[in-house]
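The other protein chains are all here in position, but one chain of the complex has been omitted.
To keep things simple, chains are lettered A, B and C as they appear, and every chain counts its residues starting from 1.
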């Protein structure tokens, strides 16, 4: 399985993501700089977290209009797996590859802590390493993770199994509607989530609940 | 707002620049003529307390700064300590007290930005940050606003930049009501053979400006940081600087990329009085003159004068001396990261600091006297009066359980989670112990088992009661917090926050605290490798509690064995050890 | 020409900042305030002399970048 990580200026969890993909996938992902003209042929494309363009204007807005995103859109249409974490999720939403919007946290504060996630749909390329209803630990670190969508969109997401993860056990850190932490596109080859599974994959992180997500996405789970 | 260079130099103007009459006389003697307006600005920036350490230098020299692992002690942007395997930890602490009181968010944010720059200027990638905060009484009308602004600002900058905050302090005391303390610490990792210094070498080499554009931010700011607060504080507001962590993050990546190309001979970040201090320091340290052509400086505002450009504190800027044959390589790196890049001067062999602006020479000064030969004072000081211990009968009696509850519920001991959950404590994926324990611990990237521990400590009320013992205690607590995680303490940085040094009793606090710190550091083989002094922390004649913050760094051979504060199992014996 | 774009949240879109500000205002004793919504304003210079040309250009800027039309509305003001 080959993976690539797209890097925009201001992203800062790119190194964390590269480390996770390397450790779990056994090979280093290709790094795609936002000004590169194309994305190499890979099976998984990841947009990591951080503050692309300083989170100025709206989180992810400026990166979402970068020319490399057109190349990404073509890959999505071809069925390539795309994962966006935190700012990566915001970028995918701003680019219209995922529905809704990520608003400022209800507390208005940046929040960094561990939360509980419920695996809502374990029947996808990203989540088959988990079981449906499983509760996992995962850290969050963001200022704008408050998921919002209109009632119709929400109903569609819920009805079509497009909610991937939900904050569980009263740990919703940001006020997200329906406790949504991560969602899929219609075809379920695009996943965006606010929490950071890449920061919980080994003993040094105090746990490895995030590992199965990468193992699934990298086709290491049958 | 346009200022000319031929403004008459009056005694009032001299005073406004924070220069005492005898200091001005020294300037006249030194250059043999009246300074130009720009020159007066340059002197005020270089000779103020903040840049010159004129009141504290004599005493700082008494601190132990050497050790078998110390690669670079005080005098550079940050201290450098060997951690084996060809790696070094680079760290420093710095205050941003006055700006944070005026505009808590931006003041704290730019404080964090400044200390991060100090670290990556030396070629190190920042891997850990701490913040030691002191606010007024919780009930004081300004406290809530200051706490939320400062914490948001520290997080706003550090989180976006991408460095984990692994520790810090938060304390409240009415003595900080009008003068809060914001001390920011940063540490980075570098290879021991790839450390960069500010000393310029080579004549006729290009001096290159990098980073953000220059505006009128903080013009007069460095002077302000060394002036006592009075009631006219509102008037000083427009000099606030705004931080841009997005630019800083790009500057970090660009600098590290550039350093890897071998193009950099010397580098200095532009902090307080940016262009002035950085250029003079690079030249003075290298025994070289510097000539600047201000018309080449990237500016973001119109009609900026030489005076404003020389004193601007715009953030996220660097000055470098580059190998001339690598200029094109360097330019390419900065274009990739979309940062400004301009050759703004050259090194010379005449030991002069010359500044050209619109065809005029607006400054021509002896560079050594501005820099490493700035004035130094042996200020009068008095021995602190040490209060007698309370008589046993005077100790208030209280039910033990009630006392415990009061302690645990009080603002001095309550949980700091509200603060540190606003900081990204796990970015970079190496945080072994996050805030909440004795010291923060990170794993050393590129190494299987090694870890580093960080803590920041001082108990100001001890220092108030007995500056000498308080200084010792701060070092000892810092040392203990490191060892409590299983780390071997390596070295420390200090941030000495005191009141007005022109008052002998305050100067006495400073002298005795430094003595205590030195004594403890010598006893523990715990050298001070960097630091910062913040004086004039007073409002209307009332000084803060003497607050010499100690930031310590320790080394763990195996991070797996680092010990935490939580009990791990039932039925385990509890031991009490020590004195 | 000088232009100003005002971007506001659509009705029905949650506004955590507006809510929090309303709460703080009430806490500070400003009781008569309700329905507070926070938006953004952009002031800039735009080259050219034809107001209508500028307006259609700014409209395109809003659609493409300045506003997220999923959740936001925009209004344009131009003055010479």
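Simple rule for what comes next: contacts are C-beta pairs under 8 Å (C-beta built on N, C-alpha and C of every residue); 3 or more make two chains touch, one makes a residue touch a chain.
Just so you know, these numbers come straight off a predicted model, no measurement behind them.
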Note: the excluded chain touches shown chains A, B, C
Touch as defined at the start, partner being the missing chain; which of B:136, B:178 or B:215 qualifies?
B:215
Going by the contact rule already stated, which one of B:13, B:240, B:329 or B:465 would touch the omitted chain in the full complex?
B:240
Considering the whole complex, not just the chains shown, which residues of chain A touch the missing one?
53-54, 56-57, 62, 65-66
By the contact definition given up top, give the residues of chain B that touch the hidden chain.
102-103, 105-106, 212, 215-217, 237-238, 240-242, 244, 246-247, 300-301, 314-315, 338
For chain C, which residues reach the chain that was dropped from this view?
6, 8, 18, 21-22, 24-25, 28, 30-48, 57, 60-61, 64-66
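One rule holds in what follows: only the chains that are shown with their structure count from here on.
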Inter-centroid spacing, chain C versus chain B (mean Cα positions, whole Å):
39
Which whole number of Å gives the spacing of the CA centres of chain A and chain B?
37
In chain A, residues with contacts to at least two other chains:
none
